[in-house]
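Here the complex is missing one protein chain, while the rest keep their positions.
Read from first to last, the chains carry the letters A and B; within each, the first residue is number 1.
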Amino acid sequence: MENIIEVKHLTYRYQADDPRPALNDVSFTVHAGEWLAIVGHNGSGKSTLAKSLDGLLPFTTGEITVGGIQLTPETVWQVREKIGMIFQNPDNQFVGATVEDDVAFGLENRQMPRTEMLPRVKAAIARVGMSEFAQREPSSLSGGQKQRVALAGIVAIAPDVLILDEATSMLDPQGRREMLALVRELRQTQHLTVISITHDIDEATIADRVLVIDDGQLVDEAAPATIFAQGERLVELGLDLPFTEKLKAALRQRGIEPPADYQGAAEMEEWLWQSLSNT
Amino acid sequence: MSNFIFGRYLPLNSVVHRLDPRAKLLLSFCYIGLVFMANNPVSYLIIIAFTLGAILASKISLGFFLKGIRPLIWLIVFTVVLQLLFSPVGGHVYFHWAFVNITQFGLVNSGYIFIRFLLIIMMSTLLTLSTQPLDIATGLASLMKPLRWVRVPVDTLAMMLSIALRFVPTLMDEANKIMNAQRARGVDFGEGGLLKQAKSLIPLMVPLFMSAFNRAEDLSTAMEARGYQDSEHRSQYRILTWQRRDTITWIIFVVAFAAILATRRW
Partner (left out) sequence: MAISFEHVSYTYQAGTPMATSAVSDVSFAVPDHGYLAIIGHTGSGKSTLIQQLNALLKPTAGEITVDNFTITPKTTNADLKPLRQHVGMVFQFPENQLFEETVRQDIAFGPKNFGMAEADANKLADAMLQTVGLDSSYAERSPFELSGGQMRRVAIAGVLAMRPKVLILDEPTAGLDPQGRQEMMTLFERLHREQGLAIVLVTHQMEDVVQYAEQVAVMRDGRLVKFGTPAEVFSSEKWLRENQLDMPQAAQVAQRLANRGLAWDALPLTADQLADQLAARWPRKGGTHV
């Protein structure tokens, strides 16, 4: 599979004399079209990593290549053409005075002629199901709706990569579910590569691959099922335990030995049913 | 605060609401000139007719305008009384004591000043009631464009104004939350002496500034990620279009202006 992002030996220090770098010799690749989750507890350096990929933090040493372009101060705007980012706080990334103004913001920056902008903005807003809110001001929208508008801004720009930097963490469960469903859908229709920085177990479950960052270092890299099978250690890594793992731990305490592999809810239910009726 | 009408926007669908904000802004400026040109009963009648016509066309009830005047009533009374008592000598003297003269001139003048005040307040209230703050900002930015030639960063100023307006409700909301949190910790806002009141503002202002700075930092990162480099090299999504109704409004205004110049006592 083609690599859309390559990161080699990335090190970042917030202050030049910082003995503990925020990112320490991190290397990985992102395949075109995959969904990659990056997990880690607060302060582990995962958001720093996300911002570095978009050239929002000038890294000290290492190399980042996005879509074949090596990230340098000269190419940073070209790289940003390829990446759309959504951040944690829905309010602090809403620039426009209304929904349509906000969706147009990225296009205005690219000096797109107004006649081209109009249909694009309209289509992007419709794509995320916010058409009836096009004239609304941000103060009359919920957090989930604001994040939808941010997604519409991404759709309008049509980048190759979407980075969600804890984009669902300030939403209520319903808002979170709706947003994830929308991202899944957009990933298909817009052919996006998705990188999601998250604590949310459901968000990590959707991923094809999970990277674990701890203390600025890449400590693990595997499929979600492999990561989730690590039990209690997950909490230290900044992820919640999947419910099935919690249940397995509770069963072990009661002398019942469940399978060691990670199981989703449906598999778990099947195993329980088989075990109980197997008499 | 909810009684304060001036500066609020009242969403209605009227000709006045739909006018180009530039037309309204420019007209409001010129209107002030018009008011100061009028100096006899006929010219005042013309302006009053024009103003009432505009208010009628806006579909906003007159009550809103009267409410808008209320907070300014003392300023008006003060100015009128000053004019009444200390106007230059002229015409019949009704009352005289030391520096104080109440003359026929003074009486008429203070009457005119009273009317001028009312008219200007009504017209600017009409401007804000019928125009969204954002449109006022866009209109102002557009009218300021010629200043580019003297190197005024008009686009940057316009961007700043638009972002400031967009964050007003967010920060008001934030201020409200912080006040509640500090009240719950035993702060009494707006009670006690002046010093105590000023001191009680610190637990509100410090967190509010911190939050505003954090938001500004987040916002600048988000703007950069969305391709924002500077305000000059951008295209515009929101544009203003001058329409026939704007031209017609201006024709009416120019006719009124001409009528006043003609009837004015020079």
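Structural remarks
The criterion applied here is as follows: contacts are C-beta pairs under 8 Å (C-beta built on N, C-alpha and C of every residue); 3 or more make two chains touch, one makes a residue touch a chain.
Being a predicted model, the structure only gives us computed values, none of them experimental.
Residue B:Asn180 is the one among B:Asn40, B:Ser61, B:Asn180 or B:Gln243 that touches the chain missing from this view.
For the chain left out of this panel, the touching residue among A:Asp18, A:Glu236 or A:Asp261 is A:Glu236. Touching the chain that is not shown, out of A:Ser27, A:Gln111 or A:Ser275: A:Ser275 (per the contact rule at the top). Among A:Thr11, A:Ser131, A:Ser169 or A:Gln217, the one in contact with the hidden chain is A:Ser169. Against the chain not displayed here, subunit A makes contact via residues 41-43, 88, 142, 169-170, 172-175, 199, 235-236, 238-241, 243, 246-247, 249-251, 253-256, 265, 268-269, 272-273, 275-276, 278-279. In the full complex, subunit B makes contact with the omitted chain through residues 2, 174, 177-178, 180-187, 202-203, 206-207, 210-211.
As a working rule, only the chains that are shown with their structure count from here on.
Against subunit A, in their complex, subunit B makes its touches with residues 134, 162-163, 165-166, 169-170, 173, 214-215, 218-219, 221-229, 233-239.
The touching residues of subunit A, counted against subunit B in their complex, run 51, 54, 56, 77, 80-81, 83-85, 87, 89, 91-98, 100-101, 104-114, 117-118, 121, 137-139, 153, 157.
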